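Heads up, one of the protein chains got dropped from this complex, but the rest are sitting where they should.
Order of writing sets the labels: A, B and C. Residues in every chain begin at 1.
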Amino acid sequence: MIIPPLPTPFDQNGNLDAEAFRDLAQAIEPHVDGLLFYGSNGEGVHLTREERAAGLAIQTPRKPAMVGLMEETLAQAAIALSESESLGARVLVTPPRYYEANLGHDGLLRYFGGIADMGKAEVWLYHVPANTKAQLPLPVVAELAKHPNIGGLKDSSGELARMAFYASQKLALELYTGHAPTFLGALGLGAKGGILAVSNLAPKPYKQMLALWQAGKVAEAQALQAEVEPFGRVLAQGGFVLLKQALRHLGLPGGYPRPPYPNESPVWPTFKPLLEEFRARGWTVG
Amino acid sequence: MIIPPLPTPFDQNGNLDAEAFRDLAQAIEPHVDGLLFYGSNGEGVHLTREERAAGLAIQTPRKPAMVGLMEETLAQAAIALSESESLGARVLVTPPRYYEANLGHDGLLRYFGGIADMGKAEVWLYHVPANTKAQLPLPVVAELAKHPNIGGLKDSSGELARMAFYASQKLALELYTGHAPTFLGALGLGAKGGILAVSNLAPKPYKQMLALWQAGKVAEAQALQAEVEPFGRVLAQGGFVLLKQALRHLGLPGGYPRPPYPNESPVWPTFKPLLEEFRARGWTVG
Amino acid sequence: MIIPPLPTPFDQNGNLDAEAFRDLAQAIEPHVDGLLFYGSNGEGVHLTREERAAGLAIQTPRKPAMVGLMEETLAQAAIALSESESLGARVLVTPPRYYEANLGHDGLLRYFGGIADMGKAEVWLYHVPANTKAQLPLPVVAELAKHPNIGGLKDSSGELARMAFYASQKLALELYTGHAPTFLGALGLGAKGGILAVSNLAPKPYKQMLALWQAGKVAEAQALQAEVEPFGRVLAQGGFVLLKQALRHLGLPGGYPRPPYPNESPVWPTFKPLLEEFRARGWTVG
Partner (left out) sequence: MIIPPLPTPFDQNGNLDAEAFRDLAQAIEPHVDGLLFYGSNGEGVHLTREERAAGLAIQTPRKPAMVGLMEETLAQAAIALSESESLGARVLVTPPRYYEANLGHDGLLRYFGGIADMGKAEVWLYHVPANTKAQLPLPVVAELAKHPNIGGLKDSSGELARMAFYASQKLALELYTGHAPTFLGALGLGAKGGILAVSNLAPKPYKQMLALWQAGKVAEAQALQAEVEPFGRVLAQGGFVLLKQALRHLGLPGGYPRPPYPNESPVWPTFKPLLEEFRARGWTVG
């Protein structure tokens, strides 16, 4: 499966544009295998509680939905969990961050285990250190994988030694990578698919790479991996600011970042020709 | 001035204990020169918006009050700012964190400048990378210091090269350190005082060190600095979990951390004898 | 190809044991595709110039030989290069380290280009940041790949985004990974083989994994990768100290580390059962 972590559109005044959010989701959904709201590129942490709920209430996904949950304590997590309940979505949960040094392994187990015990949604572990700057130690993952309500893991670190560990431990978790530049390497080490920012713009070559890999056409998958590597690498440099700019360029309702984030990315001049080339090949959504 | 960043008490069920919060503030206030709510040890990021407001509404400070403001966007900051308005407090503002890589110097200037422009409270810059894991680059500080509504800076990094820079640039900012183990070094490099977690427990020796320094009694200040260094160093290792445990030990209404954070710190066995010694010398609040 | 970075045996008094060195090389050579002397685990930086020369002079490799070259300046590199000349070996060159901040991209180009221009040996780039703590930026690699006398690259970082970059840029370099835990991921992203510390002890499963991969038997390769992952991961934790202890356990002349390094690794209790299991399966050299 290839799933996009959708960006959350704001208008030029910094207000949540819920209708654009729904339109964007509907525009991308036919090209992908599911939708992730408020993931690493989703600016969920830029929203008030009411805005987060409003952004989900308007959605009408037909394919499996996921919601990122980036809270600091169990009390806050319980509230966030109730927001996504009506969607029947899985939740991707990141570790607490602020007082990480005072949490310890036991605290991490209490946090993820506590949310899973609430039973409101299937829990996936979500390791995205570039944004959270928090660690999710491997022994903690191994322990949490035993919980019946923890079903998967999205690892966006690009540290494929982590993926290799998950596979060798035969953890009862569905494994997804969030790091496009190493996508084929992650498949080789046991990932089942990708939850990839690039798939907001151009899911096609990643779906194709996954299909080639699954069909045992390794050399063709490798050729495609080499072709798309710059696209994923450069998009990661520009982050959600670049992603929204690229969506607007394709005519999609990606909207704008919430201030003080800028509307335009310094990486755009490098990314634009890659995007144009992908569009010329029929790989983009727009 | 010596000012404590107050912890925020929760009861054993993880509910905000607003009355304990007020009682704690009132117990400590006579011994210090002001109060900081929701600072680096204050678990402000563990509260809902309503809880944060309730925790402030009950306070009755007579000395200068400060409130930590740890948001990600200007829209969220505007809401948080309104919470602290009735206290007439200064706000200590940390930089956005999640998408730091996509913000840039201009974005940081827009963020801090934007809050200062709102005119609701005097703004202090707040650099506490151990918690925020975000940077506040020196050129950004130098630029922001020119804003008429940005009046001070709390630097908890302990990187005294930063303090030396602030002093050499003659920035129009009141400089405070948040790093107890290097307190005297910070004074030497231009800090005017400390906003120190240790001063929740034992403000006396730090007030004394400041007074000795200001009176030119350098050798005595140095002797005191050497005596209290372990207290500050070990408390920093245990963070707010240890601070609350120590307050409870002194009979003060420090309450408990919010789950999943633990009630007891692994550092307590090392810290307890230091605390007992300080109590025996009449240095503690309790 | 699977190639071991040989450790360099010292006796229990810390003296180079050149004969043990030769015997070790001869014992391992039949099981592998070449030999690397003074690589990341080879303690080349623990030897005097005369010792380094003596350790090479005694060798009688029949398969391709490589020599690690870990100097700081071109003048020192010229001397080190002459040591390995008689072996006709390729040299694996790491970047200067001490004053890395003052070298810059141009300095790196001058260093590697300068050694390649000496024409004494084919140069391979050698990125092993766990030991050197130095960076080898991707644009520098891309530029150096154009040099006719720079023919390959060993990347031990385990950062497979680097491997993905090399492949996408179609660099004229033979690519080898030095990171066993992600071996199959590296093959997926374009590596041709491994220069792996594990292959001093147990080359067989890695050779087999490579053969399975090349034969398109991906699922079998993946199963093997998952089986051997702990072996590589744990050996990396213990480094050359553990490697030598394991060689001695197998009855091979691995010798001892040079003091002040310890003879026994704290990781041995975790590694020993993995080694025993590999021996029981007939996978070890000894």
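Note that in this section contacts are C-beta pairs under 8 Å (C-beta built on N, C-alpha and C of every residue); 3 or more make two chains touch, one makes a residue touch a chain.
Not measured: the values here are computed from a predicted model.
Visitor: Among the chains present in the display, which ones are touched by the chain that isn't there?
Guide: Looking at the entire complex, the absent chain's contacts are B, C.
Visitor: If the hidden chain were put back, which of C:Gly114, C:Gly251 or C:Pro273 would touch it?
Guide: C:Gly114
Visitor: Write down which of B:His147, B:Arg233, B:Arg248 or B:Arg279 is the residue touching the left-out chain.
Guide: Of all options in B:His147, B:Arg233, B:Arg248 or B:Arg279, contact with the hidden chain holds for B:Arg233.
Visitor: Per the definition of touch given earlier, which of C:Gln12, C:Thr60 or C:Thr73 contacts the omitted chain?
Guide: Looking across C:Gln12, C:Thr60 or C:Thr73, the contact with the absent chain belongs to C:Thr73.
Visitor: Could you list which residues of chain B touch the chain missing from the display?
Guide: Residues of chain B in touch with the missing chain: 158-161, 163-165, 167-168, 170, 179, 181-182, 184-190, 216, 218, 222, 225-227, 229-230, 233.
Visitor: For review purposes, identify every residue of chain C that touches the missing chain, sorted by number.
Guide: Within chain C, the residues touching the omitted chain are 14, 43, 45-46, 48-49, 72-76, 79, 96-99, 101-104, 106-108, 110-111, 114, 130-133, 238-242, 257-262, 265-266.
Convention: only the chains that are shown with their structure count from here on.
Visitor: Could you classify the connectivity of these chains, where an edge means two chains touch, as line, ring, star, complete or other?
Guide: Here the contact pattern is a line, an open path with two ends.
Visitor: Quick one: point me to the chain whose Cα centre is farthest from that of chain C.
Guide: When every chain centre is compared against chain C, the largest gap points to B.
Visitor: Between chain B and chain A, is it the same set of residue numbers doing the touching on each side, over half shared, or a different set?
Guide: On the two sides of the chain B and chain A interface, the residue numbers are mostly the same, over half being shared.
Visitor: Calculate how many whole Å lie between the centre of chain A and the centre of chain B, each centre taken as the average of the chain's C-alpha atoms.
Guide: 34
Visitor: Once you find the CA centre of chain B and the CA centre of chain C, what distance in Å lies between them?
Guide: A distance of 49 Å separates the two centres.
Visitor: Touching two or more other chains, which residues of chain C qualify?
Guide: Residues of chain C never touch two or more of the other chains.
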